[in-house]
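Note that one protein chain of the assembly has been removed; the remaining protein chains are unaltered in position.
Labels for the chains are A and B, by order of writing; each one numbers its residues from 1.
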Amino acid sequence: MNLTPSISSLTVVPLVGALAVLALGSNRKLARGIALAFAFLALIFTLLLWHRFNPASGTLQLEEIHAWIPVLGVQYHVGADGLSLLMLLLSTLVVPMSMAASWNIQEKPSLYFALILLLEAGLIGTFTALNFFHWFLFWELSLIPAFFLIRLWGGSQRATAATQFFLYTMVGSVTLLLSFLALFLYTGIFDFITLGELARSGHLLQSLATAPHGTAATADRFALLICLGALLGFAVKVPIVPFHTWLPATYAEAPTGTTMLLTGTMSKMGLYGLIRILLPIFYLQMRSMRTPLLWLAVATIVLSAYAALVQKDLKRIFAYSSINHLGYCLLGIFSILKFTGDDPAMLSEKAAALSGVFLQMFNHGLTAATLFWFVALLEKRSGGLRGLNDFGGLRKVATVFAGLMGMALFSSLGLPGLNGFIGEFLIFKGVFPLAGWAASLSTLGLLLTAIFLLGLIQRVFAGPLNPSFAHMPDLTTAERLSLFPPLALMVALGIYPQLVLGVINSTVLHLVQQLR
Amino acid sequence: MLAWTIYISFCAVFVLLLLPNRMVRTARSVALLSAIAAFAVTLAAFWQHRSGELQTITRVPWVASLGLEYHLAADGISLTLLLLTGIVAIAGVLFSWNITHRVSEFFAFYLALIGGVYGVFLSFDLLLLFIFYEIAIIPKYFLIAIWGSTRREYAAMKLALYSFIGSAMVLIGLIAAYVASGARTMDLSQLAQFPFTVHFQMWVFPLVFVGFAILAGMWPFHTWAPTGHVAAPTAASMLLAGVVMKLGAYGCLRVAMALFPRGLDAWGFHLLGFGSWRDVFALMAVIGIVYGALVALVQKDFKFVIGYSSVSHMGFVLLGLMTLQQIGIDGAVLQMFSHGILAGLLFAVVGRMVYDRTHTRELAQLQTMQLSKVLPFAAATFVIASMASIGLPGFSGFVAELQVLIGTWHAYPRFTLLAGLGIVIGIAYTWRVMQVVFFGEPATNQPANVAPLPPITMPERIGTTLLVATSVLIGLYPQLLLRIIVPALHSPLFDGLWKGSQQ
Partner (left out) sequence: MTPFPYAELFSLLVPQIILVLTALAVLAADAFFLRAADTPVRIKSGVVLSLIGCTLTIARTLHTPLQANLLDGMIVLNPLVQQIQIVLLLLTMLTVLLFVSSSFTQHVSEYLALILLATVSMMFLVSTQNLLLIFLALEMLSLSLYILTAFNKSSGQSAEAALKYFLFGGTSAAFLLFGFSLLYGFSNSTNLTHIASTIHGSSLDPLLIVAIVMVIVGLGFKVAAVPFHFWAPDVYQGAPAPSAAFIASGSKVAAFYVLYQVMVIGLAGAEGGATWHTYAPGWVPVLAIVAVLSMVLGNLVAIRQTSVRRLLAYSAMAHAGYMLIGILAHSEQSLPALLYYAITYAVTVLGAFGVVALVEANTGGDTLAHFAGLSRRAPIASFCMFIFLLSLAGIPPLAGFFGKFYLFSAALSTPAPTLGLIWLVVLAVAMSAVSLFYYLRVLKAIYVTDPPADAAPIRTPFVHNLVFGLIAASLVLLGCTPNLLLHWLRHAVDLVASR
């Protein structure tokens, strides 16, 4: 194995880790030890890649290209720009967090941790692959461990939840696959970058016009159909309302460690796909659907916030809140579809919105994962209870817990000074000039979010102490220590967002230049 | 050197026949060693055989007065299928480790079948090919009739008769070609160059094609396949689905299509919307894909699900052949390999890991057994196998079916959708059976009848690893096989096919 940090070796690390855990993890301690070691190794690799990465350039770096299946025009082509790198960092950060949250899992620990590592490999591959063939391979590879994590370690309704999760994402995957197959049939190309160039030069539509009975007009319609198919795949994964119905049940039934991965990283796969794949290739088609898409984004924001408001289960609340936060990303992404020509002012607004989207993706991953972690800790103490009204007055008995979780909640709320603020701020800053109506409607979502999060704080931490929790232990030292890094990162990013912005800036500019 | 695959297998048959019945261990070892030796020979040839083009192994006159030759040769397609045979044969022996009834006879029939299969894939004299093809029929009958389960005698007889009727059709076609060419030769490449009249090809092609396709499980001649697979002992189902069905598909490509390419041309008129035999067979293949999948969806017997899934997956092979596109036929050959491995794996799980332990294949009964807890290894294997079988990327099935679909798209755009539908139904039935068998919940608050079952043995683990590793290897790096398949399809043997397809 080539251990100099490259994207390939980074992908291989969790795979080897999974095998090692399966082979050597005869007992729980050994299994989780090995798994955590490999997770940290992946994190270190990512940081090393980060170090190698040249933030001044917005183009793809660290590329590796090898011939693979010439008959199908498949190459092994990986590479990373700022966005990929950010997502890699997020994934490799959330995985150790998720492992820590599942530290005391009882049943088949070696399989559990192996599946998490497999999932990580899928994530890393998805965020770096530039050829549809193996991008899809990793996309599916992440799906299967997720399914089994839910199916085997989930709550009482796990069978339904797992099936629902699998069916939705599978249908999405199938339409995605069909779309790219259709593209391949006409162009003979699976490479995202080449396809993007074809689309920009207009050759893509020309190729589509060669269909049997094809004309320029049918090519347009056909391209739209293909675009919709691919969009569905990503929409389910993000999710966009109305394709979100699998999500609350899945997040609620999954073991909390898995939920952290689902919300922290897997939902980003959909967004990443939208930005990296769909926008460059189907820019024209997407633009023609801009208004309905913006409506969907608004609906995602507002409806999910409202749904969160009426939920009684903490995990479900956070699940809807998660949809809500990703809705802002969608808003940002769809708003930059507006045709503005070369107007530099508008381009800078687009850049702002896109930067906001990137930041929001990272922040949401961090915050949402942390929040679910807190839910896990709470569940451990309450013996599985996690209803909104089961608790009350916890800040009296578990001060540190209440304080730290409150911090995460405020980050989620978008309080300035914490990481959540800057992303949403940039998005709204960019979207208002680009699509003012959508931005205004979406502020409703901000309001609702504030209401339900504050309500949550009040019901759980404030108020009279629920007698059954009178002796609830506070956070242990180990828990505090392990919670420290994500919380510290939240503060650090809130104060100094440049930490992330510095890496993504040129990427954003490059993308905005491309998408005119 | 490759000819030794045949000789090793038949030598082992004789050794086993002479072995006293009680020497069980020796019998197993002989079988395993010969399977491994044959595979090793194939592997060595595979490494030397870089280009995939036709290489003659042996060529001596056989019945000189009739122009028959003992002519063995191999190209990329043969090699691919030889590798498949070797792998499945080894795995089959490993999964038959628990056979205790008439052991040496079992392995003798088993290896006779394997030897016949090797022979078919290596023969380039048509009569020789046909002889090996028929040699493979009889052991199948006895393997099922003696060591089988559910309705074994019926299934065995059905299988034997279907195969024999198919081969009778092939024989007529071969004799007709032999006589019509007047060249007094049965050499494949020479006959392939002979310009048979279009009229002649038009009736001989369907005869020979259907004759072979019966064994490949083409709808509506597939009915032997599910019953045969179900009744057969594990190793025999693995071979049946894994290798024997490939004999049929191989024959379709190597004999029917190579000899009578003009038989695929348009008739010049339309009947019920069909314009050529190619249309007819493509439609049958598509029906097979969808029908097999639909029937698999409603089965109550675990093994029947897998049996019908074989019909469905073999439909892709035939469809790929009928595309007459380079990529479609590539895909068909790759799918033969892929399905061989995967069907072997699935039948190993169903027959050996589950049925031999639980003694039931009823889905309703298996549902209450919580097999994922009792037999985690079997569950994991089945999950992997079904993932591979539904065509998940990273496994061999994906690349193969993808190529077939691409080929179909160019040839029959509408059928692509139907085949895609077949894949989706495939996901559904695989999903269903996986859920029910391995992750079924016992009826509410009934203490689950989790009887401890015998643990998975080492031979089973090795066999599973072998098959899974092969599928993943080919799934990740299909070029390994494609690099020899593609040149083989461009050999002069298939010239007629490409010429015909350009019209």
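The rule we apply is simple: a contact is a pair of C-beta atoms (placed from the backbone, for glycine too) under 8 Å apart; a residue touches a chain by one contact, two chains touch by 3 or more.
Bear in mind the structure is a predicted one, so any value in this text is a computation, not a measurement.
Considering the entire complex, the omitted chain makes contact with B.
Interface note: of B:Gln48, B:Ser65 or B:Thr100, the residue touching the hidden chain in the full complex is B:Ser65. Within the complete assembly, B:Ala168 is the residue of B:Ala168, B:Ala266 or B:Val298 that touches the hidden chain. Among B:Tyr141, B:Phe205 or B:Tyr412, only B:Tyr141 touches the chain that is left out of the view.
By the touch criterion stated above, the residues of chain B touching the omitted chain are 17, 62-66, 127, 130-132, 134-135, 137-138, 141-142, 145-146, 153, 157, 160-161, 164-165, 167-169, 171-172, 175-176, 178-180, 182.
In the analysis below, only the chains that are shown with their structure count from here on.
Measuring from the averaged C-alpha position of chain A to that of chain B gives a distance of 43 Å.
On the side of chain B, the complex with chain A involves touching residues 327, 330, 372, 376, 383, 387, 392-394, 399, 402-403, 405-406, 409-410, 413, 420, 424, 427, 431, 435, 439, 441, 477-479, 482, 486.
Considering their complex, residues 67-72, 108, 133-134, 136-137, 140-141, 144, 148, 151-152, 159, 163, 166, 170, 174, 178, 181, 184-185, 212 of chain A touch chain B.
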